[in-house]
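Here the structure is laid out as structure tokens; the discussion comes afterwards.
Not every chain is included here, but those present sit where they belong.
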Amino acid sequence: MMRDTWNAYGIEMRSRLLLGTALYPSPEVMAEAVAASDAEVVTVSLRRQSPAAGGGNTIWDFIREMDKRLLPNTAGCHSAAEALNLARMSREIFQTDWIKLEVIGDDYNLQPDPFELLKAARSLVDEGFAVFPYCTDDLVLCQRLLDVGCEVLMPWGAPIGTGQGLINPYALETLRARLPEVPIIVDAGIGVPSHAAAAMEMGCAAVLLNTAVARASDPVGMARAFRAGVEAGRGAWLAGAMPKRQTAQPSTPVLGTPFWQQ
Amino acid sequence: MKLLINGEWLQTEASTLEHLLDELDYNAAQVATAVDGVFVSRDRRALTGLSDGMALDIVAPMQGG
């Protein structure tokens, strides 16, 4: 098979599955799941460190050892100001310009706040960050994010952690059709590999998920399943799916059917 | 002087952010810091004076989604 890669902020990547590192039953399982997923990028966060913790920080040790590209997030931020400062702290610690920009606008559906998100994205781009905005599937918001310098979009499929899949395929297809040059990563809401495959079949560049793998009965097996699902969807996009038809059409040749007389 | 460190009040006499991290035994290379919600980079910690009532965040790498 031809080499099929994608690109974000000048980095060429092979794997189209980005994986979160939270919610796993143990650091060991996390590490094994990441390996099984074939992800090249994993998401991480910054959290308050108690002084008592000393040097101990098992999970981070595990993550560091995996030697994957890090995508730090600003999870939990509710304003542009918070997200900005957390992004700066991330850059210092993780030594990367990459930032998954989350600015939550509602504590019930954990959706992005379009207004604060755009404000934060503009500032972060100005400061040289490579912004991966966790956004809604709103075309105008997405266009604005591109206007301020984002080179990637990360619309939600469904609210974080719900596993509902792609609740508004129409909107995602509109994004894909209207912004054909931009890598779209569906982030949040994916529950099973068929959801991931469906996103890729639409022409999305990649998929980012966490809960669906971490909270499976067997996270490692599920990571492997998602890897296959993403490959399946990507492969289908490249191979060009048949058009849907309204009426049935036989596959076996009709000509020469036995027992049939004029 | 009382400071709000990671959401909890603490009594300290540390004059700078750098001193405070030392005093609390943080591994300075492994945390990032903010004072009153504003990022303070590593090389500015020694220059950042502390005063009563300031809110500090001291964070470290963690799992994330």
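Going by the order they are written in, the chains are A and B; count residues from 1 in each one.
Quick note on the criterion: a contact is a pair of C-beta atoms (placed from the backbone, for glycine too) under 8 Å apart; a residue touches a chain by one contact, two chains touch by 3 or more.
Nothing here was measured: the structure is a model prediction, and the numbers come from that model.
A.B. asks: Treating the displayed chains as one copy of each kind, report how many of each the complete file contains.
C.D. replies: A x4, B x4
One rule holds for everything that comes next: only the chains that are shown with their structure count from here on.
A.B. asks: Any idea how many Å lie between the Cα centroids of subunit A and subunit B?
C.D. replies: A distance of 33 Å separates the two centres.
A.B. asks: Please give the residue numbers of subunit B that touch subunit A in the complex, ascending.
C.D. replies: Subunit B residues touching subunit A: 6-7, 24-27, 30-34, 37-39, 41-42, 57-65.
A.B. asks: Which residues, counting only subunit A, touch subunit B once they are in their complex?
C.D. replies: 20-24, 30, 43-51, 53-55, 57, 59-60, 63-64, 72-73, 75, 81-82, 84-85, 88-90, 92-94, 160, 210-211
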